[in-house]
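Removed from the display is one protein chain of the complex; every other protein chain stays in position.
A, B and C label the chains in the order they appear, each numbered from 1.
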Amino acid sequence: MQELDKDYASSFVKYSIVAVIILLALVLYLIYPYLLALLQLLFLNPSAILNTTLFKLLIFPGLIYVSIVALIAEWVERKLVARIQVRVGPFYVGGWEGLLQPIADLFKLITKEIIIPKHADKNIFILSPVLAFIVGALPIIVIPYSPTYVIWDYQFGLLLYFAILAFYPLVVLLAAWSSNNKYSFIGGLRALYQQASYEVPLFLAALPAVMLAGSFSLTAIASAQAKVWFILFAPLSAIVFFAGMMAELERIPFDMPEADSELVSGWTTEYSGIAWGLFQFGAYVKLLAYSGFFVTIFLGGWQGPAILPPLFWSLLKVSIVVLILLSVRGFFPRIRIDQLVRAGWGRLIPICILNIVIIALLQPYIVSILR
Amino acid sequence: MNELSVYIIASVIFLAIGVYGIIAKRNAIRILFAIEIVINAANLNIAAFARYGSLALSQAQAIAIFVIGIAAAEAAVGLAIIIQAFRLRGKINVDEMNEMKE
Amino acid sequence: MDFIVPIILIIFSSIAAILSLESRSLVYGAVSLAIFFLGLSLFFFYLGLTYLAIFQVAVYVGAIAVLIMFTVMVVGEGQRRKRSVPLLAMGLLGGAIILASFIMGISYFFSLPNPSMQPSFTLVSLARYVMDNYGLILFILALLLTSAAYGAVALARREVEETA
Partner (left out) sequence: MYLGDGGPFWFAVFLLIGIAGGLLFYLVAFILAPRARSAIKEETFESGQIPPGGKRVRLVMQYFAFLLLFLIFDVVSMFLYAWGASYYSFAPSQSIYAIVLLILLLPPIYITLKVAKSVGV
């Protein structure tokens, strides 16, 4: 029995306690004036709270909304895929139809032991789940749900979205390298190849929306689709973007990196307990971020006939896209890595370029329609 | 000392770090890091003159984008050379790679 | 101190740059190089070149740092031999000489008047500038990039007899 080296976890706990205290103190110091304003509004006219940015950051398009939708998405996915495969799915936990199953999973993951492998590069091993969660969660700042419900209506919102998601392959490689395990090494490289070859169609598929709206800010793109949704101008790019989205989120048809049959669970093999939980949580938040982005670019954000107020239109569309993304897992078998990568380059990119060239050549007609 | 010279000194510092890296490091990948640092120092200089000097903003960004493009091509070829050197020689220590034949 | 923000950025980026060269394991070096690229894009944000800053992050951190990390993973960690002092001294000397010569050159700029603010920058001027003046050069850049990829692929080919 080899002797155990010193317990890394206990020293990590000490550092992270100090880090959390410093971070929360800094956050409190930064948002102190806004917190006061929020509390005053609570007594004066509570309805005005809804469009203070602090409320938007913390509650609606921000943290609470995203984590609730992530939990719901986890439950919906398991029930949906179960129904597709003619089984029942989670049934016993909680009240009706296993509704509390995701919360039970969360507690199970929190109370599970986190095993840090001996040869792992401990610092990066522990920190990469937190990085994955942050890179998954940060893009939701830029996504608008209605002209007022957007945390940061940035002039280059679309580019910032892609810049943040450029960090994800780096985090995947760090996680794969630090767990020092053959399965995760190969899984990490497959994830890298898949994401590298599907980020290009994503870039090129988002270009028609930028061209038609004439600016990078997501609210401008969404409001430019008042008359005609951009999906009608660029149907090919919408299809390519949807495929690229599924590949980026490593959903089932593009599930090569964590192919359970061969690679145990890809680059997250060595992770257990809440470390793995953070990866999953980040993945569901990224799913929501991507579907919000897809709705804003191709399905006209909050534009819709006046039956519903604009906010409900965008929520409706986002939930439809999320449902489609979740249900695809039940329909398609897993594609082999070489088919997947060659399809990405061989088929998706020419379609994208074809669409961009068509829009570029039809510029005078489109100007008459949109402007 | 006006605004412009702060950024020129910054790019000089990065240049010095890059040159130190190229001279003092023996691992080929570390030398590639140093080259990337030097290229970014040049980019920073262009940006500083765009903001405070007489260079137009759009002109500076166009030049800087070309610089990033070429730096990307250089990094790709450099890394491929390093991978091939590792595959043939088994080590990428710049000191020990002085014989042509195995 | 009215230069407080640039000085913080300088310290942050130079620490990341030095760490990327001096850190014990290559993976930490690649990570701190990515952080250095991030520091550079913060510089560009502060200087007002937002389009450049975002693409500095998207291209450098998204593609080049990933490629570097991939190479580091393929090549693996070499064993760290004791650093020979003369080489270190020569390196430091070289860096110091370049720094000193430029500082002296900079002193000329002290007398430079503080120029006024730049006119607001629009993307159309950037696209117009690139397309009008450098239209053909875009093709050369595209050819250069594809030849780089083509060469890199040819370089990193796998011999029949596998030596690694």
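Rule of thumb we're sticking to: a residue touches a chain if its C-beta (ideal position, glycine included) is under 8 Å from a C-beta of that chain, and two chains touch if they have at least 3 such contacts.
The structure presented is a predicted model; accordingly, all values stated were derived computationally and were not measured.
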Partners of the unshown chain among those that are drawn: A, B, C
Identified contact with the non-displayed chain, of A:75, A:216 or A:313: A:216
Option touching the unshown chain, where A:124, A:143, A:186 or A:326 are the choices: A:186
Which residue of A:82, A:100 or A:196 touches the chain not shown here: A:196
Which residue of A:42, A:88 or A:110 touches the chain not shown here: A:110
Touch residues of chain C, complete complex, unshown partner: 45, 51, 55, 58-59, 62-64, 66-67, 70, 73-74, 123-124, 126-128, 130-131, 135-136, 138-139, 141-142, 145-146, 148-150, 152-154, 156-158, 162, 164
Chain B residues touching the omitted chain (full complex): 65, 68-69, 72-73, 75-76, 80, 83, 87
Residues of chain A (touch criterion as defined above) contacting the omitted chain: 1-4, 7, 9-10, 12-13, 16-17, 19-20, 23-24, 26-27, 30-31, 33-34, 53, 57, 62-63, 109-119, 126, 129-130, 133-134, 137-138, 141, 151-154, 159, 179-183, 185-186, 189, 192-193, 196-197, 199-200, 203-204, 207, 210-212, 214-216, 264, 269-270, 273-275, 277-278, 337-338, 341-342, 344-346, 349-350, 353, 356-357, 359-361, 363-364, 367, 371
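Everything below uses one rule, namely that only the chains that are shown with their structure count from here on.
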Centre-of-Cα separation between chain C and chain B, whole angstrom: 5
Cα-centroid distance, chain A relative to chain B, in whole angstrom: 33
Multi-partner residues of chain C (at least 2 other chains): 51, 55, 63, 70, 72
For chain B, residues contacting two or more additional chains: none
Residues of chain A touching chain C in the complex: 121, 124, 155-156, 159-160, 162-163, 166-167, 169-170, 173-174, 176-178, 185, 188-189, 192, 196, 199
Chain B contact footprint on chain C (complex, rising order): 3, 6-7, 9-10, 13-14, 17-18, 20-21, 26, 29-30, 33, 36-37, 40, 43-44, 47-49, 51-52, 55-56, 59-60, 63-64, 67-68, 70-72, 74-75, 78, 81, 87-88, 90-92, 94-96, 98-99, 102-103, 106, 109-110, 112-115, 118-119, 121-122, 125-126, 128-130, 134, 137, 141, 144-145, 148-149, 151-153, 155-159, 163-164
Parts of chain B lying in touch with chain C, wherever the complex brings them together: 1-10, 12-21, 23-27, 29-30, 32-34, 36-37, 40, 43-44, 47-48, 50-54, 56-62, 64-66, 68-77, 79-84, 86-88, 90-93
